[in-house]
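So that we are looking at the same thing, I have put the structure below in structure tokens.
Only a single protein chain was left out; the remaining protein chains are all shown in position.
Residue numbering begins at 1 within each chain, and the chains themselves are lettered A and B in the order written.
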Amino acid sequence: MRDLVRIDDLNREEMERIFRLAEDMEVLRMMGSDLCKGRILATIFYEPSTRTRLSFESAMLRLGGEVLGFADPQATSFVKEETLADTIHMVCNYADLIVIRHRWAGAAALAAHHSSVPIVNAGDDSHQHPTQTLTDLYTLRKRGRRIEELTVGIVGDLRYGRAAHSLAYGLAAYGARMIFIAPEGLEMPEEVCWRLQAEYRARFETVREPKEALPELDVIYMNRLQKERLPQDLDVSEVRRILAAYRLDPEMMKHARPDCLVMHPLPRVEEIARELDADPRAIYFEQSANGVPVRMALMAILLNRVDQPPLRGKVRTVRHLEEHVCQNPVCVTQQEPNNVPPQIEEPVDGRPMCAYCSQWVTV
Amino acid sequence: MRDLVRIDDLNREEMERIFRLAEDMEVLRMMGSDLCKGRILATIFYEPSTRTRLSFESAMLRLGGEVLGFADPQATSFVKEETLADTIHMVCNYADLIVIRHRWAGAAALAAHHSSVPIVNAGDDSHQHPTQTLTDLYTLRKRGRRIEELTVGIVGDLRYGRAAHSLAYGLAAYGARMIFIAPEGLEMPEEVCWRLQAEYRARFETVREPKEALPELDVIYMNRLQKERLPQDLDVSEVRRILAAYRLDPEMMKHARPDCLVMHPLPRVEEIARELDADPRAIYFEQSANGVPVRMALMAILLNRVDQPPLRGKVRTVRHLEEHVCQNPVCVTQQEPNNVPPQIEEPVDGRPMCAYCSQWVTV
Partner (left out) sequence: MRDLVRIDDLNREEMERIFRLAEDMEVLRMMGSDLCKGRILATIFYEPSTRTRLSFESAMLRLGGEVLGFADPQATSFVKEETLADTIHMVCNYADLIVIRHRWAGAAALAAHHSSVPIVNAGDDSHQHPTQTLTDLYTLRKRGRRIEELTVGIVGDLRYGRAAHSLAYGLAAYGARMIFIAPEGLEMPEEVCWRLQAEYRARFETVREPKEALPELDVIYMNRLQKERLPQDLDVSEVRRILAAYRLDPEMMKHARPDCLVMHPLPRVEEIARELDADPRAIYFEQSANGVPVRMALMAILLNRVDQPPLRGKVRTVRHLEEHVCQNPVCVTQQEPNNVPPQIEEPVDGRPMCAYCSQWVTV
């Protein structure tokens, strides 16, 4: 494995290796380093970002490397109708590692298929955001928590939140217990629950009311409403009204345990009251800071700049399909059908999933 | 003081220290340097810029440091409704120094409140632009002029021009004489005049007609109409018609002294005729070039890369207000009231001012 497309490509031991290296990186981060001198990172972002893009760039610069790329596809050949596949064929000639964020699910997988250099997924629609999860787990670990013993409440828009999906797999790999807390229509997707069950035998349950679960939680992981991904016919103001009941504020936090950590992939909008920032249990800013050493570690491994065996990744049974059947309109198999070999994953039990967007397909 | 938010935070001796260091930087600028190797500058620009952003970036690269950031907030979490305070909490984890331009007055002060690394104000609405003033004064000094002995005419849109406001304080710190030349409605704000009077005992007067003042001036400092900041109900074409009488061209320059320097923070639009570029008294391109050594010096000091005592800054008497009263709609206290402690400055004599946007408040 030379790409990081999905967090479920990594097993627990591999994540631990990244985390141990990230600890060493905390020093290099302060002192500077030439570990990646002469190496170039390309950040190609088709969706808005600050945290993810800047933390990757900061990480590469701290490693002594260089950065190029774009943050706004409107200033690129995107407007001249270039395909993503062709863009990747080009960019991999100009950089040694590509970090991509895209509004299509499976975009990073398509990129990995066409690239001669490692690809890291920085978010592909509502599918996955694996380096956010590495950052999240590293934060818990650095706080001295044993992840396998935790009960983690994942709260809010779990349907469209890619950070939430990746986190669930990451926690499952450790064997943590999860409680999904979301209103009707924004629950964790059926496919994610199925995979958690089938591949991880994960411990999770779903509740409607935050207060029900709050007293049990070691960690509350809040999520922003992904309003840019909601179906167009949805009444956003109505959804926001419903989500107001999930808002975390000092009053709500009275129900939480004294050592319960509050996390958020950020940016937050209304789901966490600003008054909570002063609460020592609120560690979301610390969490965003941890993105740097984690991404330093990951990139140093992918670029072979540290004396470590490569990440092996998970071998999955895939089946090629002559006829393409994924129905997800934002899946790369719909958007650039000629540039990805149509594949489904065939799990031991259960329905086949699209190998790109992880949604169920009808064969 | 580790931030540069307002030029009136610096006294004359501190500005002189920056200028002496800037002279040394002229050499490093040509030869290259590793003075800031391993240090990262973040440029976060919420308003268009070329000169200011690129000169900061050039300065940091000439010092051997690195740069990240954004020039267009539309490609950032700004569009996901992230607050400026939250953005700063993040960016200060990814960089060692932040330069910010924003369309809210007091934005840099808010940033300084939330940042763990130094903040430099690169323009906050029509409030201030302190590094422009450092560049301006350095240019005069490099030209061999004794600033304290000069009579400087500041011409054009003095109401909304942040460079003009900062310049007035900078000149006042040196004891220079100033003539403000502006049409009705675009005069230097009452607050600026008041502070010049109360804090600097400055020598200044206001005239309506450029030709009245021209023969007396050692320096003519032209300003662009800040059309993007004018009240919406104003007739821009009418304002431009009136400002036409303030336009500097070879004909007008016949009234100026043979050694009178012409300056402009740039970009210029119509206020300086292109034919003037060939006049040896026109030094605005030289002025824009001087932004690099000045910003190199400032950043080297703020990052503690030179053997100099830190800048102390001015101690001001501020008073916390429970009830927020600044009426300026583009002040940060209106835009992110929860993220700034409401404060007024209480001068020895005179009305209290908002500690962020420097406008008068009714208590």
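Rule of thumb we're sticking to: a residue touches a chain if its C-beta (ideal position, glycine included) is under 8 Å from a C-beta of that chain, and two chains touch if they have at least 3 such contacts.
These figures come from a predicted structure and were not determined experimentally.
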(request) Can you work out which residue in B:Ala109, B:Met188, B:Leu217 or B:Val292 touches the chain that's missing from view? (result) B:Val292
(request) Write down which of B:Arg2, B:Arg51 or B:Arg281 is the residue touching the left-out chain. (result) B:Arg51
(message) Out of B:Leu61, B:Val79 or B:Val207, which residue would touch the omitted chain in the full complex?
(response) B:Leu61
(message) From the list A:Pro48, A:Gly69, A:Pro210 or A:Pro293, pick the residue that touches the absent chain.
(response) A:Gly69
(message) What does the interface between subunit A and the hidden chain look like in terms of residue numbers?
(response) 37-38, 40, 42, 66, 68-70, 72, 74-82, 86-87, 89-91, 93-95, 338-339
(request) Quickly run down the residues of subunit B that touch the omitted chain. (result) 31-33, 45, 48-51, 54-55, 57-58, 61-62, 67, 71-72, 224, 228, 266-269, 274, 285, 288-289, 291-292
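Keep in mind that, in the parts below, only the chains that are shown with their structure count from here on.
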(message) Measuring centre to centre with CA averages, how many angstrom lie between subunit A and subunit B?
(response) 41
